[in-house]
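Excluded from the complex is one protein chain; the other protein chains are retained at their positions.
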Amino acid sequence: MNGQSGFLNNKKRVITHLLPALAVTMLLVGYGLWSAIAQSFQTIEGEWTFASYVQLFNSHTFFHSLKLTFRVAILSTLLALMIGLIMTRMLYQFFKNSSSKILVWIPILIPHFVAGYLVYLFFSQSGLFSSLFYQLGLLDQRSDFPILVQEEFGIGMILTYVWKEVPFVILMLLPVYYEIDHRYGEVVRTLGGNKWDAFKTVEFPWLLPVIVETSVILVAFIASAFEIPYLLGVTRPEMLPVRAYEWFYDGDWSKRPLAFSAMILPGVLALLLAMLCIGAVQQHRLRMVKGRGR
Amino acid sequence: MNQLLQCKNMSKYYSKIPILQNISFHMRSGEHFTIVGPSGCGKTTLLRCLAGLEAISEGEICLKQKSIVNLKPEERSVVLMFQDSLLFPHLTVIENVTYGLKRRKWKKKERVRKAEQMLEKVKLLQLKNAFPHELSGGQKQRVSLARALVLKPDLLLLDEPFSSLDAALRESLRGEVKELLTEENITSLFITHDRDEAIEMGDRLAVMNNGTFIQIGEPYEVVTNPSSIESAKIIGEGLALEEGFIPLHKVTAVPMEQKPSEKDYVFVQGKVKAVTVKNNIPCYRVTFDQGSILVAADRKLEAGQNVLLFAKREDMKKYKKQDEQWRRVQ
Partner (left out) sequence: MRFVFTRLGKRELVTSLMVVIFIAFFILPFVVVTLKSFSVGWRFPELLPQAYSLNGWQSIFRDPSLRESIVTTLMVGLYVVLLNLLLSLPAAKILSICSFKGKSIIEIALLSPILIPGMLLAMGLQFTMIRFGLADQILGVVLVHLIPTLPYAIRIMRAGYERLGTSLGEQASVLGAGPYLRFFTISLPLLLPSIRSLMLLTFVISLGQYALTAIIGGGNVMTLSLLYYPYFSSSNEAVIAGFSILFALLPLLFIGGVEIVLRLVIRAVNRV
């Protein structure tokens, strides 16, 4: 049985069901993207020019910002994935009943900037950890506490993203863990493999596509998100989305092309990264899907 | 003409691959018809076409002399009972049974009364407020049957409803279901790959292979007198050979040394694979190049022994010619 019914699988039905979602998406994404690209190549008077890109490529601050943006995005993603994977592995039995799964949903409930506030509350120099260390006698004054929030490396932002995305990673990985037939792990163990072998041959192949998908989503999201850097970032170097937002709202509209190109470049970079990753696992994914069918 | 269902030259293709080819048959009102065939022969597709879940590519289906080809499944007075019970997991037993009645706009009192009657008949009234996950496999199938029967459909289609149950339960439920179908005067079309089930459940029986019917007839007739070697292999109880069919009770196995004369006897070389007991008689599972068969023997044989399966030449029935067979069917 291939799951298709004759009366379901007619063209008209496919079109009427898919069209609304597709039309809305294409209108927002297709038109928005086209318009953004066009405006990045135009001056305010409507002349076509590469000026904004030339200006960006000649600017040191832009490259500093680009570096910072991707450092924050990639570091946060890697950390969130690692912690999320370890937690999922250890807790998937615990999360099996739906009432304990609510625990994972709680951090998801709040917007990113509230998570940013939490990080500020705990990790700033006058924050609760600073207070704790002071009370323990490890600090003499608050300025002895390292600057973790609103500094150049983006530690505060990374902490926020990790805190916010670990539950997301867990929610993405949990269904995979329930889908894995854990008897395969026992097969590996009886065939003489150790725990690591079992993870490598049983869990990892199943996890890989979802891990890649999740990391692509996270990198793309963090590299282009405005809310956290606006709250926890510094002006020099500045995260690109904040830079772009400020250019966009700069008094006269002369900096708008810069705003567009400053968002397009990281977008293209993230997209290339995504395509590379997805392309690399595509073959593997097809194999897994076919293997599942058998 | 009290023909309830007529199917004429039905065909079904999936992207040009034929699944059903030129199927024609009819059913009388109140009749129990079974279709037997190996898995993948198209039986399930045939039922889905009759229920309206799949469109047919060619041909005609008439129910009570009216074409139903263009009706949606919910508009046909045909109910399909699936292989799995498919009880709605979020509804109680009684809510499941009244589901169809509610869709027919029965009054609440009426539908509850009717559903309770039907549950009484399948002996599950005490479980009417239970949820499906609290029932055993056999109980689920009985609720599923009650849910179908309570609608009094013109035609009930059953898609191997017992195949997920264990052997003992299957046999007891078979009799119960046939009794209930007859009592409710329901016309039923039953498909199975189990030949015992097919013979027991049907007033008439069709043998299906590769998307088409190869024989239709009374169960006894079909079993003892298959019309072709394929049919013989699927349903025939006996030795299916290229040149003809020998009913089982005429076949015996003897050790290799006692070769009888070729003029009066037909024989095939085989090997005893296992020894078993059936109906209190020792029997031998003998494999030969065309398949395997369970036969009795005059003397004791042992596993691994090479034997001859043989029968009198006059006991062999020749397969009927195709056209002769189809004349009988129509």
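A and B are the chain letters, set down in written order, and residue numbers restart from 1 in every chain.
Here is the rule we use: a residue touches a chain if its C-beta (ideal position, glycine included) is under 8 Å from a C-beta of that chain, and two chains touch if they have at least 3 such contacts.
Just so it is clear, the structure is predicted and the values come from calculations on it, not from any experiment.
S.K.: For the chain left off this view, which of A:P20, A:G192, A:G251 or A:G279 is in contact with it?
M.R.: Result: among the candidates, A:P20 touches the missing chain.
S.K.: So which of A:I147, A:I180, A:I217 or A:V281 would be touching the chain we can't see?
M.R.: Looking across A:I147, A:I180, A:I217 or A:V281, the contact with the absent chain belongs to A:I217.
S.K.: Considering the whole complex, which of B:M27, B:L46, B:I68 or B:I94 touches the chain not shown?
M.R.: B:I94
S.K.: Could you pull out which residues of chain B are in touch with the chain that's been left out?
M.R.: 51-53, 72-74, 76, 78-80, 82, 84, 86, 88-91, 94-95, 98-100, 102-104, 108, 111-112, 147-148, 151
S.K.: Take the complete complex as the reference. Which residues in chain A touch the chain that isn't displayed?
M.R.: Residues 2-5, 8-9, 11, 13-14, 16-18, 20-22, 24-26, 28-29, 31-37, 39, 87, 90-91, 93-94, 98, 103-114, 117-118, 121-122, 125-128, 130-132, 134-135, 142, 163, 166-167, 175, 216-217, 220-221, 223-227, 230-231, 241, 244-245, 248, 259-260, 263-264, 266-267, 270-271, 274 of chain A touch the chain that is not shown.
In this text, only the chains that are shown with their structure count from here on.
S.K.: For chain A versus chain B, what separation do you get between their C-alpha means, in angstrom?
M.R.: 56
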